[in-house]
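For this depiction, one protein chain was excluded, whereas all remaining protein chains were kept in their positions.
Going in written order, the chains are labelled A, B and C, and every chain counts its residues from 1.
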Amino acid sequence: MTYSIAILGASGYTGAELIRLIADHPAMKITALGAFSKAGQTVTDVFPHLRHLDLPPLLQISEIDFANIDLCFCALPHKTSQEVIASLPRDLKIVDLSADFRLRDPADYKKWYGNDHAAVALQKEAVYGLTEFYRDQIASARLVAGTGCNAATGQFVLRPLISARCIDFDDIILDMKCAVSGAGRSLKENLLHAELSEGYHAYAVGGTHRHLGEFDQEFTALAGRPVHVQFTPHLIPANRGILATAYVKGDAVSVHETLQAAYAEEPFIHVLPMGQTPSTRHIRGSNFCHIGVVGDRTPGRVILVGALDNLTKGSSGQALQNANLMLSIKETEGLMMAPLFP
Amino acid sequence: MTYSIAILGASGYTGAELIRLIADHPAMKITALGAFSKAGQTVTDVFPHLRHLDLPPLLQISEIDFANIDLCFCALPHKTSQEVIASLPRDLKIVDLSADFRLRDPADYKKWYGNDHAAVALQKEAVYGLTEFYRDQIASARLVAGTGCNAATGQFVLRPLISARCIDFDDIILDMKCAVSGAGRSLKENLLHAELSEGYHAYAVGGTHRHLGEFDQEFTALAGRPVHVQFTPHLIPANRGILATAYVKGDAVSVHETLQAAYAEEPFIHVLPMGQTPSTRHIRGSNFCHIGVVGDRTPGRVILVGALDNLTKGSSGQALQNANLMLSIKETEGLMMAPLFP
Amino acid sequence: MTYSIAILGASGYTGAELIRLIADHPAMKITALGAFSKAGQTVTDVFPHLRHLDLPPLLQISEIDFANIDLCFCALPHKTSQEVIASLPRDLKIVDLSADFRLRDPADYKKWYGNDHAAVALQKEAVYGLTEFYRDQIASARLVAGTGCNAATGQFVLRPLISARCIDFDDIILDMKCAVSGAGRSLKENLLHAELSEGYHAYAVGGTHRHLGEFDQEFTALAGRPVHVQFTPHLIPANRGILATAYVKGDAVSVHETLQAAYAEEPFIHVLPMGQTPSTRHIRGSNFCHIGVVGDRTPGRVILVGALDNLTKGSSGQALQNANLMLSIKETEGLMMAPLFP
Partner (left out) sequence: MTYSIAILGASGYTGAELIRLIADHPAMKITALGAFSKAGQTVTDVFPHLRHLDLPPLLQISEIDFANIDLCFCALPHKTSQEVIASLPRDLKIVDLSADFRLRDPADYKKWYGNDHAAVALQKEAVYGLTEFYRDQIASARLVAGTGCNAATGQFVLRPLISARCIDFDDIILDMKCAVSGAGRSLKENLLHAELSEGYHAYAVGGTHRHLGEFDQEFTALAGRPVHVQFTPHLIPANRGILATAYVKGDAVSVHETLQAAYAEEPFIHVLPMGQTPSTRHIRGSNFCHIGVVGDRTPGRVILVGALDNLTKGSSGQALQNANLMLSIKETEGLMMAPLFP
């Protein structure tokens, strides 16, 4: 069986990544593409690298007939997404890649995003899309909220440790190194090649990055008590990848064993042998996440390093993995391609 | 049916690219991997990005049993390849990615490579592996010689024009911009990141690059008279891609129509609409080649620009395309993945 | 003696480069800085890398008192520059870095820039700023028009050969590889890091780049007959540098000797030994231009390669060199810093 797929927001990077992945998917066919300012153009106009594909034109979302769509991916900007999704048919399966439905509590949403949520009922309905930890709920969900790419990386590294209570909850530091495509295709001076290449810097320092809302929500729920990690992202002159270096207090061997046990059956999460750490270059363009554990010279301190591709496992690959579950397709279908190296 | 595949030289970039492509191939299974200095290691040791695959260990070539191998890729260094292939079973299907069997005339080989050929009989047997132009011979060949990556790019741009005699044979300039992976995984000072990034330069200037041997052989054969193009490669701070800018004399419309006609049915070669030119970023990681044509302000002058990925369409993708033909598999199998952008 | 300097357009890359160079200049002091949208900010706000300098604030140009200014650099956008300069005091020495005064003939200007010139009288007064070839006129000029960065590179390679009539005037090809800072600090999608890095492409193919107006004007004047070169620029993923590969017909030894003789006394132009070619990495951040000559395997064909930094020798360094002449300062003052490598 082939499912009919729509992608809204097809002219951004996560939209392009969805097209790349779904183009090779044996059980899905893209039948509608929606965009805003670039509606009326072809995908080839907007993304010449997809020239070889036979794809529908970019339409205004209002022009799309959703009657025969089995599942719709929304790769729209924050705030826009909640408005568009509120207007879609109530029985349409949706995987949202925006931040709009990640936080379950409207007060949390307002705290981190600054505005009241425009679709509170949908917010309650949405299932948090971190596949490996919400698999059953996702399989039966109508609306799945893709996670933040940093939020996914940090949770892959830390969730099993918090669940197992094998680290100190009050002293968790996440130092992340993020590639530039995570900022999207937006025209900002600091994203120009001449500004960004050859240099790097921290941003959103001090606990202001919105993905902290997800960390707080998830880690606190897991721990049964407030857990507020420190999180500092850094912008790195590379296009794809997130590297999360986590500094925790606990026993390195327990930490490593806990992660190995948690991910033993997971097709996409690889825990490296004790003492080895990953590189973003080894997961680029793939849906894999590599995690390494090293004990510090100071006993009781552990360093963890996690790596994934922000556009794949961190957003569009995760979205497809969730869509596979929602459509009862094999979870790994269309997602086992090897990373591109060099 | 699943064919059993060996790859010799699995620890280099073209070897890794073959593994990446074949890992997703529905009719091939890698059953043997050969290496030299890295024999004894696992693929994960040498290429951590292939960690998720279940692959045989790297063996010395002498340790490999070729009895059950259906086809063997040789991704070995020049000179080594001819010696190894001469020692392999005479009925083994082989796709060679080295330069050793590209030139049919032993004198030409010696002229460009400086030594006598060690396997002249095999040299005569080998079929030149530019798939789109040697399809029938490749399908029935035992030994196919993969082309140089620059040689492939230049020929895709120029062959139909030479065959159609619609350009001046005596005034052809190929100015190429080549990414660094074309130089392989060799430890040379000028390939270090600190040396190469942020700068670029011409090399092998004046007609000394070995791929000229292929241009001369092929273009002269097509034209029925000597054709000696000018060819200057430039090393660009990027990892994958070749961009060939060709300056020819002829009529732009005829040139464009000739190319469109030549490649109308080709799945991997896309001729862009008149006046558009390609970018390496739009073919990266794929088996596609994009070609554009623009008429110069000076009448009778035409600029062509061709782009492909040196590791894919320029070597390992081409090799797999040829292997598909040799094994009577659909030619495009395992090769239709979209480029990785951004 | 210390001269008082103003820079208009201080918030762009050429403005920043002027500040970098003049900050170390023993005979100049920056006393006024003008900007448009960023007026009201400090230089540190706009360019944190200049934080250590004690500089005046960015003002609207109308707020600047030019009474005590000895020389004014205009690093403003095209079209804006002619309007602003027309409004400046008539006796103020000006070095303009825009394209507005490069073409002497108003018809040429309109042909290449599409609009009538708003300051035709000034256009006639302006001296073309290619220092090595207009030294005397520049020394006595009031208004000097900085050249295009590609135009400078191509002329350094070709002018002596055209003057010496040692190459065929009808068959000159300039294939240029240009770093991204040449496009300025403008917010365009194709200049984003995620779009540009890892890929490269030709642009303005076929003879449409505006710097051809300068080539035509200068080469035709030198030759005493029309000379219309072919010129194709390519955008390369690096921040600084232009590499010009020129394909000409002539005798390689004569070409090399002609260049060596022409530049023997020039402090910034280095002709490499016969057969060697330059790299942009070896002139980055400096005011030097390196030129190499190689004979092709086809007799009578010559390849030349020139390299300079588009922001230094291609614009702001050239501008300072001209300003030194106009103020009777030693021509090399403030410009002999070594390139930054790696």
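Note that in this section a residue touches a chain if its C-beta (ideal position, glycine included) is under 8 Å from a C-beta of that chain, and two chains touch if they have at least 3 such contacts.
Note that this is a predicted model, so its numbers are computed, not measured.
Of C:Ala16, C:Ile61, C:Leu192 or C:Val227, it is C:Ala16 that touches the chain left out of the display. The chain not shown here is touched by just one of A:Lys79, A:Arg104, A:Arg142 or A:His228, and that residue is A:His228.
Here the missing chain is touched by one residue of A:Ala107, A:Val120, A:Leu187 or A:Val205, and it is A:Val205. Looking at chain B, the residues touching the absent chain are 13, 180-181, 183, 185, 187-189, 191-198, 237, 239. What chain C contributes to its contact with the hidden chain is residues 13, 16, 19-20, 23-24, 47-53, 181, 198, 239-240, 267, 270, 278-279, 281-286, 288, 290, 336-342. One chain of the complex is left out; on chain A, the residues touching it are 171, 173, 175, 177, 194-203, 205-208, 212, 228, 230, 232, 234, 236-241, 243, 245, 247, 275, 277-282, 284, 292, 294-298, 301, 303, 305, 307, 341-342.
Here is the rule we use: only the chains that are shown with their structure count from here on.
Of all residue numbers used where chain A meets chain B, over half belong to both copies. The two sides are thus made of the same residues. Chain B maps onto chain C through a rotation of 180°, based on Cα atoms and reported in steps of 5. Averaged C-alpha coordinates put the centre of chain A at 45 Å from the centre of chain C. If each chain is reduced to the centroid of its CA atoms, chain B and chain C end up 39 Å from each other. Computed centre separation for the pair chain A/chain B is 36 angstrom, with centres defined by C-alpha atoms. Chain contacts: chain C has residues 194-198, 237, 239 touching two or more partner chains.
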